[in-house]
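In this view, the complex is presented without one of its protein chains, the others remaining in place.
Chains: A, B and C, in written order; residue numbering restarts at 1 for each.
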Amino acid sequence: MTHYLLRRLPSALVVLAVASFGIFAMVRMVPGDPVSTLAGPDATPEARAAIRADLGLDQPLLTQYVHWLGQLAHLDLGTSYRIGGQVKDLVADGAVNTIVLTLTALLLASLAALVCSVLAVVLDNRWVNAALSFGNTLAIALPTFVTGLVLILLFAVVLPVLPAGGTPPDGFIARPDIAAQYLLLPAVCLALGAGAALTRFLTEALRTEMRQPYVTTARALGISRRRIVLTQALRNALPSAVTVLGIQFGTLLGGAVLVEAIFTWPGLGGLIEEAISGRDYPLVQVLLLLSVTVFVVIQLLTDVVHAWLDPRIRIGGTGS
Amino acid sequence: MPRPPARPSLLRALVLALVSLLVVSSLAACSSAVKEASSGSEDSGPTDGGTLRIGSTNDIVPASIFTNSSDAANTLIGAVYDSLIDYPQDSLDPQPRLATSWEVAKDGLSITLQLRDDVTFHSGREFTSKDVEFSIKTWADPTWTVQLQRTAAAVTGFDTSDPHAITLSFDHPLSNIFDLLDMLPIIDSESFDQLKEGKAYVGTGPFVFTSWTPSSKLEFTRNDDYWGDEPHLDGIEVDIVSDPQAQVSQLRSGQLDLITGASNRDLETLGKDDSYTVTPFDGSVQQIYVGADLANPDLQDVKLRQAIAYALDRQRIVDDVFRGQGTPINLPWPDYSPAYDAKANETYAYDPDKAKELVSQLGSHPTIPLAYSAGNANYEAVAQIVQSDLEAVGIKTELQPVENSQFIKQLIGGTFGGLWILQHGYAHYTPSTLAVSAYPFNADKNASHFVDKQYKEDADAAWERVDGSDSGAVEIYQRLNKDLLDNLFLIEIALLHFTVASSDQVHDLGMSKRGELDLDAAYLSK
Amino acid sequence: MSESLLDVAAPEASDPDDQFDTRRRPGIWTALGRGKGLAGLILIGVVVALGLLAPLLAPHSPTEQIPGANLVGPSGAHWFGTDEVNRDILSRTLYGIRTDLLVVFLAVPIGAAIGILVGLVSSWWSFTDVIAQRVFDLVLAFPTLILAIALTAFVGPGLRTVFFVIVAVELPVFGRLTRTSVRTVREMPYVEAAHVIGAGSLWQLRRHVLPNSLEPLLVQLAVSMSVAVFIEGAMSFLGLGVRPPQPSLGSLIRDGVRNMYDAPYFAVGPLALVVALVLGLLLVSQALAEARRR
């Protein structure tokens, strides 16, 4: 296991190292500059020069990069140019919201996928399959921005039972019942596509498992189909499902950008858009690097979980 | 065959879990987020209490908190700070605020203000003349990039010997000194470092800043020690809702009480609904215009710019895009401005035939880029109408949505190379403020690359006067008007009013000339 | 009994478990002729036809601003109504399809072609493989929309940006897939057989590996095309899409959303078309994938 992890770590670190430089350089190559955004149209050239020097942007690029790396090494993410305040705080605030939203969506998607696919395989009924497949395809085919608006229109405007957007006023912990209602629409909107994709995958994986010889063995032993699905096929499909879940998590994070915009959910999506449009270098850098890091970590994590779930990798080696 | 004892089936558990999650959260049986969201005024009396929730399109940017650049910043300044004097909505007649009375020296080179002696900052510190000096000097600092920086910097002498009176002296007469006093917030010097970081905003105003969550919300509570009439509201919450559509949705679902960013079309729709109030504020205005970069050889010929001015169907833009909430103009001034000239304002009435004729005199010319700030629905619509109007008279344009930060950079650098669409402000103050403060009109350097000796002379003359509204001033303004109309480096389209929409529970809203919400008297009814 | 044993067994395969299929395995193309595949093709066909025939079908020019027709609801004159600057939404929608078709049938294939090329090269030569994989990792590490926002900062909003984003997103997807697919096929005995008889790398690649790796790529192509419609829509929704006055389905939906409350009919047509196009492509990809598994 540790051996397994160790083998993957170096390439992950290489990706991160390359990413840090790539991001740093790219961010600075973007046309437009933070100073003019910051200073506004009425600033005098002297004022702009003062701001430029203040931000350290008059230094050579490499010096700036080394400086940034040094900061990172001390876990100092720098100060936002535009929004002001510590990048650390900004990112932390946004990250909490994004993570809560994404994880809820992931949970919803996984639960729905589990229930739907198990139902489909256990019942193995033509009509159930057709209905699920139809719903599934539709859920994948409906763009997020469409479902989001329909949900708002339905549940917040026509039938005002749920908030149209925003985060719960007292945070997620104080009033979980209220928080749940704020979360529901955006999470459902975000989860729809991922849930459908997961359902599709899991149903197919379960069907494939149900065609495996060990299932025939189990059936020949008089174990019911339902029980085989729940105790054996599912367990076998799990490792690869975890991999897909990892991929879906990445997709969800990406989709969150749009969902956050639709539901005015103050997460990282809005922050990154604002940071890029304001050329807020410290913030953009950290956010982009964070995005890569999350991706890399998820990959590592799914690999590890996959390995852990699969005794063939976990224990390894053949006997005899 | 003996059946094995029933085990809780995993399948059943899963179904239960999912169903219950959905039921619990969607039925909202016992506690509804929506109900709680709109219950702010439920228990309070008709006048006192409640938190007003305002939807704002843009978040504050600490580094440019004084630039009037975002609705959230405007709300913050208006709620937390006081100015020395106040202009009423529809005139330029100064009224007392922190200053109780004032006297301008005959030569126009100084002004003495008597200050209130019963005012304290939110920190408890007493407000004195030193604070006035500090605030003006802050505005004069170019790093804050305040529009009136030149005016603030022209204040060179401060006599603060009396803590409750101050004498300001200038190098030359400042016709717009009251504009500065109206706009300038009185800032607390002790907490200034925290202000730079966005951590504290300490003023003397009716509301106390309590917290800021970047890109999410700002919170304020009532200032119980306010020197004026105590506000009715317990507090204000400014929610950053960048999407105008979402603001409307949240107003409709009761999550917001007041929104500042609704599109004119939504305002129109909301206005027809009894549950909502749409309040236009006539005094604080902005002007939408088409700028022309004279560095583009095609635009150098004033005939083409005249053709553009004739070709624009301004009334249609006001009607279709701004839903009637505006006035077609040729000159920027609102009707109460001393520079207002009703006749001159119709110099370039919609006349496509005339425009065609002018274009035909020019011969062929290539397609001209027409830039606007991407993502802004109004600009996008106006740009498309402008494009269509110009095409109808034979001027081809190519729309260029430009990302905001780049748009500003191009504006500063004067690198549009064609036409652009934008709004400007400051025409509702003393006319000279526009010429020295609003970037597009700056006689020294502007995005149009328009340099004209006459215009510069007239602009400076308007500024360096004792009085900004006497007959001598009006004469100068007429010369300025002529400069603007003859050169047309900036083709005005319409004058627009600030308009907010609120639920019918919100009453007695006000707005300062600066475009800051005035919530001193506002209250929430049941 | 004179027949040889050979003839007895001749018509059958050698599967020892009695479970073999005597039919000639249908190519995956036949999946397009029935069921899901056919439904998908019809949906795509209708949308494509509407787009191609736009000049014939559209009652107005997509940019014509009709005097006085500001946001009028659906009527005989304007089936889908008009928009906020007096244009006929039906006409814009029909022309808008063309933009999406361009994205779907040009940007995606371009991205795919480059991706396949890189994937082929990298799967054969380990040096390029390491570099390509890391670069793919990096690109894939960014969520699509964040990539889109970042790219827009470079080139500004417009169709060109949508193109760039789609190519940038699809390139690694196809690169990866090609690599996996090629690596699988390379291990097949028939490729080894070609190797043994002395066929060079290029021969193996051209004659055996590539043709046999195409099926999963084909399925991915259909999936990617539907994703491209999404990307165009999402980018337009965020204001990063095509430049006005050019219509695209995504930008029309955005405009519709802006007028959600007082012109709810606005977005119906574009929405239906987007869903039809995505659905069609999805169905085709599903049909192809299912045919492959069979």
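As a working rule, a residue touches a chain if its C-beta (ideal position, glycine included) is under 8 Å from a C-beta of that chain, and two chains touch if they have at least 3 such contacts.
To be clear about the criterion, contacts and distances are computed from a predicted model.
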Looking only at "Hydrogenase expression/formation protein", "ABC transporter ATP-binding protein", "Acyl-CoA dehydrogenase family protein" or "Sarcosine oxidase subunit beta", the name UniProt gives the absent chain is "ABC transporter ATP-binding protein"
Considering the complete complex, of A:Thr37, A:Ser80, A:Thr167 or A:Gln232, the missing chain is touched by A:Gln232
Answer key for A:Ala131, A:Ala174 or A:Ile315 versus the chain not shown reads A:Ile315
Filtering A:Leu123, A:Leu154 or A:Ile223 for touch with the omitted chain leaves A:Ile223
Across the whole complex, the chain not displayed is touched by subunit C residues 1, 4-6, 8-25, 188-200, 203, 207-208, 211-212
It is residues of subunit A that touch the chain not shown, namely 7, 212-214, 216-225, 227, 231-232, 235-236, 238-239, 309-312, 315, 317-320
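Heads up, the rule we're going with is that only the chains that are shown with their structure count from here on.
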Contact graph of the chains (line, ring, star, complete, other): complete
Subunit A to subunit B, mean C-alpha position gap in Å, rounds to 37
Between subunit B and subunit C, the Cα-mean centres are separated in Å by 45
Residue ranges of subunit C touching at least 2 other chains are 153, 238, 257, 260
Note: subunit B residues in touch with at least two other chains are 403, 406
Touching subunit B in the complex, subunit A uses residues 31-34, 36-44, 46-47, 50-51, 54, 80-85, 89-90, 93-94, 108, 111-112, 114-115, 118-119, 122, 152, 155-157, 160-169, 175, 177-178, 180-184, 226, 230, 261-264, 266, 270-271, 274, 277-279
Touching subunit A in the complex, subunit B uses residues 9-11, 14-15, 17-18, 21, 24-26, 28, 30-34, 36-37, 59, 61-64, 67, 69, 142-143, 145-147, 149, 196-199, 213-217, 239-243, 246, 249-250, 252-255, 403-406, 408-409, 411-413, 437, 439, 447
Subunit B contacts subunit C in the complex at 244-245, 248, 263, 265-266, 268-269, 319-321, 374-375, 377, 380-381, 383-385, 387-388, 399-403, 406
